[in-house]
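All remarks here apply to the structure that follows.
Just one protein chain is left out here, and the rest sit where they should.
First chain written, first letter: the chains are A, B and C, and each begins at residue 1.
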Amino acid sequence: MSVETASRGDRSASIEVGFVGLGAMGSAMAANLLKAGHALAVHNRTPERTAPLVAQGARHAASPSDAAEGEIVITMLADDRALEDVVFGPKGLLEALPAGAIHVSMSTISMALAERLEAAHAAKGQGFISAPVFGRPEAAAQAKLFIVVAGDDGHVQRSLPVLEALGQRCFVIGREPYKANIVKLAGNFLITSVLEALGEAFALTAKAGIDRKEFLTLLTSTLFDAPVYKTYGGIIAEERYQPAGFKASLGHKDIRLVLAAAEALKVPMPLASLVATRFLSLLAQGGGDLDWAAIAKLAARDAGEGASLAPAR
Amino acid sequence: MSVETASRGDRSASIEVGFVGLGAMGSAMAANLLKAGHALAVHNRTPERTAPLVAQGARHAASPSDAAEGEIVITMLADDRALEDVVFGPKGLLEALPAGAIHVSMSTISMALAERLEAAHAAKGQGFISAPVFGRPEAAAQAKLFIVVAGDDGHVQRSLPVLEALGQRCFVIGREPYKANIVKLAGNFLITSVLEALGEAFALTAKAGIDRKEFLTLLTSTLFDAPVYKTYGGIIAEERYQPAGFKASLGHKDIRLVLAAAEALKVPMPLASLVATRFLSLLAQGGGDLDWAAIAKLAARDAGEGASLAPAR
Amino acid sequence: MSVETASRGDRSASIEVGFVGLGAMGSAMAANLLKAGHALAVHNRTPERTAPLVAQGARHAASPSDAAEGEIVITMLADDRALEDVVFGPKGLLEALPAGAIHVSMSTISMALAERLEAAHAAKGQGFISAPVFGRPEAAAQAKLFIVVAGDDGHVQRSLPVLEALGQRCFVIGREPYKANIVKLAGNFLITSVLEALGEAFALTAKAGIDRKEFLTLLTSTLFDAPVYKTYGGIIAEERYQPAGFKASLGHKDIRLVLAAAEALKVPMPLASLVATRFLSLLAQGGGDLDWAAIAKLAARDAGEGASLAPAR
Partner (left out) sequence: MSVETASRGDRSASIEVGFVGLGAMGSAMAANLLKAGHALAVHNRTPERTAPLVAQGARHAASPSDAAEGEIVITMLADDRALEDVVFGPKGLLEALPAGAIHVSMSTISMALAERLEAAHAAKGQGFISAPVFGRPEAAAQAKLFIVVAGDDGHVQRSLPVLEALGQRCFVIGREPYKANIVKLAGNFLITSVLEALGEAFALTAKAGIDRKEFLTLLTSTLFDAPVYKTYGGIIAEERYQPAGFKASLGHKDIRLVLAAAEALKVPMPLASLVATRFLSLLAQGGGDLDWAAIAKLAARDAGEGASLAPAR
């Protein structure tokens, strides 16, 4: 099995694809499937969100099962619960997906749900692969996502032509679907570790009188010349926590999934625990709608910025 | 003041420079000063280490004060104590450096010592700037260090022609020398945060059966496409902790300097504290001579790899 | 509402009580109900465990619903799942408990399950109170448990005569049942905090050459003259982790319930997170059957006791 596949774009055969979940990410991804020439049925809980895609040639599906009539159905939903509803609920995917067809789960979900879905689909003779993505809505719109894929070889091979329309690169990392979810969660954990580290580093250097932007320029010109430091370092240096590119409340959900996987696999992760504590603190203080980089505010606040516990005099 | 200066290499005037501290870093740096045409006097506590540089044209200096007769003296030493000895000890720099000459401190030292040195040199009419570096010995040999510079404007301007022979770029970040030391410490803290984060991420993915190298390839092809992830991710993925590029015992020293600065500035840094605990644990278990990336072993060990606390049966 | 009630023991009226869950704790508690003169029906998943109580006059109940015919049914089970099965499963309490009768839940369960049970029973016209206990099996046998009670006033008053046969003191702390569960979890968290603190303190003093028992005597003769320090300090000082009074795997379960409640209430608890990490580490290393005080071994091991990461020579 090759570890990765470059996006080829030369696979011309149109495939009948269903797409469930038209948030900012899902809508952009579905549009790229249309552009790539696939026949698309789209469903969303709030049905109005299908309109722009229908205007581009997609078919409106009234329910998840209505979207599950083709060869492949993709789900891109907010969390475990939403995906459970779509799969196991009334008019759900499980009852409608034809035997031999494949459910491609691209949401960030728990390891436990991935394992449950694989078993449930297999019992119906249906395929299931996990294919979560790295990238924000802008990257989705430009088909520049990075896609982590895991599942049965045959299912993966059949899904790749569709996935390649969505991202710049697919990484196939194992036969058990949950492995792709673990990699996605590990990646998100690494991002949060950068947020916490930058928060503390900025708190220190700012209190020493060092200009935030000069410090960031130095970092990202040297050892930390990576997208994650540039993007989040910029947000933190400028305190641009609104509008949120990715909300703290969602970051909190993800770090909880990380810790749930760590529990299941018995892997103590003290840094992940620290970050989870930060997110909970941010939410407790009303910051759930800020960009998740705002956990960096907590390090600054602990250092005294804008905070006082001094006795009133 | 410009934030940075590109290395120009076109400053032809030879400057009389002293260099104290000929470890792996210092020897490589001193050689580059010779290549750049500067007149160089070199001193090392173990005197034999001056020989290769003398063969290249340097003058052997029998003591720090003997190396301090020129316009600039550079120190590149292991820790605060070594630098204190060189400056304040018998035949030290402080008593020999001519008024108007400049001590350029390139070691990774504490904020407190930088402040003390600035004051002591000023009292003698001598200049003092901090110019710590990012880079391993290979980078030093190739004159590819990144140099963080802080100090009085005039002193910095006079030192830059010399510094530019040592690195690919100088970042001037303030007039108070200690600021450069804080930036260096903050940078080292960020590196250690990457070590801990990678250690936990690898412990999680490895226990999920995901290949370490495939996971690393994925990371460094995407959001984490930066030298720090490539270098240290590779060491951790392959468990190449010997020979050490930078010893854990030195990493421990550096993270202690970070926490000392955080104390002085009253900046709580829970992630820095976590990393410090890891280094102490590594040292307590006999790993002080391993590469500092070996703190990643602790996350794996906590997850059960090669460890058992089970009751004997 | 009185905060507490002394155990009176003078309530002579026999009450018809069901008891589900005859582990070490439950068996001892049920025996005390018989001694106090109550009519008792007992059920356990493994039915043989009812025999000793039947010999003392109890009626064997073949199912949870068979035990739920009286005025009060008490449950004392291992975890949320076991209680869910007993209440919501086939032949469960929910379908059998008469309207007006009361389910007294004495297990250490999640805040979420307590809320769900309260609602489910209320919908059937049944009462529900939480009454978790502090104390090990020895204390249960001697009717010396401390019982934390919360629920509707009328339900609590009707249950107290039964509860008073089980413990030395009942603390009534609110009308919402889940509050008793939170108090129980907070108490268990405090115990684990003592385990971690003693583990670190012993690691420090032992490495300084200070005798463990002398140190413990000093502590428990002075500021730390409390049962929790004596009991656990003794176990740790003598490394008596087997047989387990309370297994690490159960301690792990409890600290997870603490963190789940903290998540639900949005209360960051870094010390609880640290302790959870310790338990996970102990389990990952095969120590799940040791006494939960064995997390103290981890601090000693981190300090180098019996551990080596040194390179082989």
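Everything that follows uses one rule, which is that a contact is a pair of C-beta atoms (placed from the backbone, for glycine too) under 8 Å apart; a residue touches a chain by one contact, two chains touch by 3 or more.
All values reported here derive from a predicted model rather than from experimental measurement.
Although it is left out of the displayed model, the omitted chain contacts the following shown chains in the full complex: A, B, C. Considering the full assembly, C:Ala203 is the residue among C:Ala203, C:Ile236 or C:Ile255 that touches the omitted chain.
Considering C:Ala39, C:Ala120, C:Ala141 or C:Ile173, the position touching the chain not shown turns out to be C:Ile173 (whole complex).
Remark: the omitted chain is touched by one listed residue; of B:Glu138, B:Asp153, B:Glu238 or B:Glu263 this is B:Glu263.
For the options C:Ala101, C:Ile129 or C:Val148, the residue in contact with the chain missing from this view is C:Val148. With the whole complex as reference, residues 241-242, 270, 277, 281-282, 284-287, 289-290, 294, 297-298, 301-304, 307-311 of chain A touch the missing chain. Looking at chain C, the residues touching the absent chain are 3-4, 111, 134, 146, 148, 169, 171, 173-174, 176, 178-179, 182-183, 185-187, 189-191, 193-194, 196-198, 200-201, 203-205, 207-211, 214-215, 217-219, 221-229, 258, 261-262, 265-272, 274, 299, 302-304.
Summarising the interface, chain B meets the missing chain with residues 256, 262-263, 266-270, 273-274, 276-278, 280-281, 283-284.
We take it that only the chains that are shown with their structure count from here on.
Annotation, chain A versus chain C: rotation angle of 180 degrees from the Cα superposition, expressed as a multiple of 5. Averaging Cα coordinates per chain and for the whole protein, the chain whose average falls nearest the overall one is A. With centres set at the average Cα position, the gap from chain B to chain C is 53 Å. Between the Cα centres of chain A and chain B there is a gap of 37 Å. Counting partners per residue, chain C has 270, 277, 281, 284 as the residues that reach two or more other chains.
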